[in-house]
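Before we start, here is the structure in question, set down as structure tokens.
The complex appears here minus one protein chain, its other protein chains still in place.
Moving on to subunit A:
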Amino acid sequence: MAVLRGKAPIIREKRLSAIGAYYGTVEALLREFYDGNLKQRIRTFSQETNSDILYALQAINSIENVVIIIHGPRGCGIIQNHYNNRNSLATQWAVTNIDEEDSILGSDVKLRKTVKSIYTENQPEIIFILTTSVVAINNDDVASVAQDLTDELGIPIVPIYTDGFKSKIGITGYDTAIHSIVKHLLPNRAEKENFINVISLNENKEGIEELKRLLEALGVEANVFPGFSKYQDLAKAGSAAFNLVVKKGEGDYFAKVLKEVYQTPEIEANAPVGVKATGKWLAQIGKQLGREQQAKELIEKESQHAVKALERYKVDRIKVYLSCEPEYANSLIGLLEELNAEVVGIKVPYLDITLLDQMEKLYRKNPELSLLIGEGQPYEQINILRKSGAEVYVGNDQAVGSIALEGIPVLDIRDINILGYKGSISFAEKFYRLVKYRGFSENFNAAPKPPVYQTGWLKKNTNWYIKQEVK
């Protein structure tokens, strides 16, 4: 298991040439990728963004009967209250509450005490320990605490070595969590069985339900994890006949590791968003599993209904700015176009070589499409929106509040399901309502006083503060 050597995987910048800052056309970026001249850019002005810790948390926080220990000062991990609230979870979590004394004298005694006490009180099946910047900088010993207590308590104590600073790409946290999950929770060998793994890092419950429904209709047994899974679902992952990753860029490391350890092949299928993409997704799975006929029938039946439903939600021609995960870009553009909208610009949080296919598709469609890469960073987003003529914003962006102030209605897709036929219809319905009934957004057409951004900045080129990294 050479791939699992080391405490954490190599960061995405080095492993996958991931980038988190860019503004320009899709064409120019693709050229850099192919010329082997991809420039690592950084922001010389930045706004708050998510760290690997927040992503790692999302990867593990819906697994049943676990406790998550955030090993850090008291404010670390407080976002878990929000994740619990958003997904109606009752996930137990704790912070070790490192104070000044601990940060000087070391915190492993405290961690040991915490794990033991948490175990006694909660009797979970797994305890995860997420490390933070203070622990990483002080180089506190977490590995031996985890090892000792795994032996002593008889349940896996799984350290996840997040740190908040090694990578500029927060999504690296998914890889870090996956690395530890496979290393500590999966057996070394597994007998093959007749089901497929569906790897889901942050889809919501509704989304997973829809995927399960479609796969069931195809007659496929699905083992969904880590999202909303149980320990036993994770433990049997090695026995799957195939791996299917819902969002390629997010779950790619999982599929790679499973392939290396258990030789599990992967079904390559793009995320099922919109009628067309969902059809392709089903067809691809059907083909791999020898169920072409069932897939064909299912697609026919479901898409007929969906196409009819979407017909009701067509709008008059309208310009949309789209912000979404890279895996959704093409499918969402397709779906929006079916609804009569024109996408005038797109923002994705990051890009790397696992997503080149997606970018090529985007390029073939519109090589000149304006592309912003970044997470959060509403200052860039507002700068673009002022120039783009976008009338509606569709996105998963954390900057929704700032965009609303521009008087632009926002279809926030963070907490809704857009996957499968059901997801596509509900997306279309919400989009239609937003476009047709703009009473709320119109309040904000008057500019806020005092303004948030300086006029000088809003007139500048959007990539003014994006510079090439000096090595």
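Definition applied: a residue touches a chain if its C-beta (ideal position, glycine included) is under 8 Å from a C-beta of that chain, and two chains touch if they have at least 3 such contacts; residues count from 1.
Going forward, contacts and distances are computed from a predicted model.
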Protein that the absent chain corresponds to, by UniProt name, given "Light-independent protochlorophyllide reductase subunit B", "ABC transporter ATP-binding protein", "diguanylate cyclase" or "NADH-quinone oxidoreductase subunit H": "Light-independent protochlorophyllide reductase subunit B"
Residue among A:204, A:402 or A:417 touching the omitted chain: A:402
Touch criterion as defined above, residue of A:9, A:170, A:286 or A:349 at the omitted chain: A:170
Omitted-chain contact residue, chosen from A:101, A:311 or A:442: A:101
Where the unshown chain meets subunit A, residue by residue: 43-54, 69, 72-79, 81-82, 85, 90, 92-103, 110, 113-114, 117-118, 121, 132-134, 137-138, 163-168, 170, 376-379, 398-402, 405, 448, 450-454, 456-457, 465
